[in-house]
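The block underneath contains the structure these notes are about, expressed in structure tokens.
A protein chain is absent from this complex, but the other protein chains hold their places.
Take a look at subunit A:
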Amino acid sequence: MSKYLKSLTIALTASCLAAPVMAEKLGLGRAALPAEIAAWDWDINAKGDGLPVGSGDALDGEEIFAEKCAACHGDFAEGIDNWPKLAGGADTLDHEDPLKTVGSYWPHLTTAYDYIKRSMPYGNAGTLSDDEVYAIVAYILYSNDLIEDDYVLSDENFMDFEMPNADGFIVDDRAEAEYAIWSGEPCMTDCKDSVAITMRALVLDVTPELDTNAGATEASASAAPEAAPEPEAPAIDMELAAAGEKVFKKCKSCHQVGEKAKNRSGPVLNGVVGAAAGSVEGFKYSKALRDAAQDGLIWSEAELTAFLAKPKAYLKGTKMSFAGLRKEADQAAVIEYLKTFE
């Protein structure tokens, strides 16, 4: 094919590939109602547009935080296990392992309000009142030693607050800082005198073991002993169970119950009362719990009560990051509630 013909073909192909052009509106969709926009349009930008009227202080925030946030983020916003740490890390950003928290890293306080209001608590998103969010944000600031505990944060003074790392960001400058040095004809031969291995992945050894029976689920359940013989089905105290349903809100971000329940960060709890420990199919238990299951642990009411009171003390190494139910009445109520799920 001559050069001329080839370019003609390309030109023709290109015209056939043109993107759709829409000269006029198609009249698709319908007008969004104000109530619909209000129901979804919650975002708050860095200028504070969208901040609702309200207020809260760290003292109130501490209580809300303990109930709704501390299971993951810790009582002092210090973060449990791999969950995000919200406090600390001041002046660490240029260190080897910077600790990036709301206090040490986030440039805008509005981001905290926006995110907590729309996406928290984890597993129960969008359920906090505007005042509760102000109180939680105040508590996080307090945990970062940025305000006193009685400082009342509100829509009126929110934008006055300057975050410690507000000036710590620059807009992407890779094009100026990098592209010029990483371009052009690269070296093809004799590019360096010698090559030595300086680090090996096998030394660190952090790669997950691959299951050769691919697709097979973890066989943790097989190690669990048979469930104890069904005890006489005790009558359920429905009033106590109803109280337990309220207590269970603290458990809901990790545990599900009922017909459609699925394993989350905690196992499904249907039928847990009286069942053999570690027996929910498909859930990956901690080694501590698998060991206890192997030793024949049955979740009797007494064992469950002890576990729920102080999970980490009862079972060292448990994955359950929950601090525990301090009140005996709460322990009993939640167990009664769990009994209602077979």
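In the analysis below, a residue touches a chain if its C-beta (ideal position, glycine included) is under 8 Å from a C-beta of that chain, and two chains touch if they have at least 3 such contacts; residues count from 1.
Assume contacts and distances are computed from a predicted model.
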Protein name as given in UniProt for the chain not displayed, "Succinyl-CoA--3-ketoacid-CoA transferase", "Sulfite oxidase molybdopterin subunit SoxC", "Electron transfer flavoprotein subunit alpha/FixB family protein" or "MaoC family dehydratase N-terminal domain-containing protein": "Sulfite oxidase molybdopterin subunit SoxC"
Omitted-chain contact residue, chosen from A:105, A:142 or A:285: A:105
Those residues of subunit A which, in the complete complex, touch the missing chain: 19-20, 22, 25-26, 28-32, 36-37, 40-41, 43-47, 49, 72, 81-83, 93-94, 96-98, 100, 102, 105-108, 110-111, 114-115, 118-119, 122-123, 125-126, 168-174, 177-179, 181-184, 186-192, 194-215, 264-265, 284
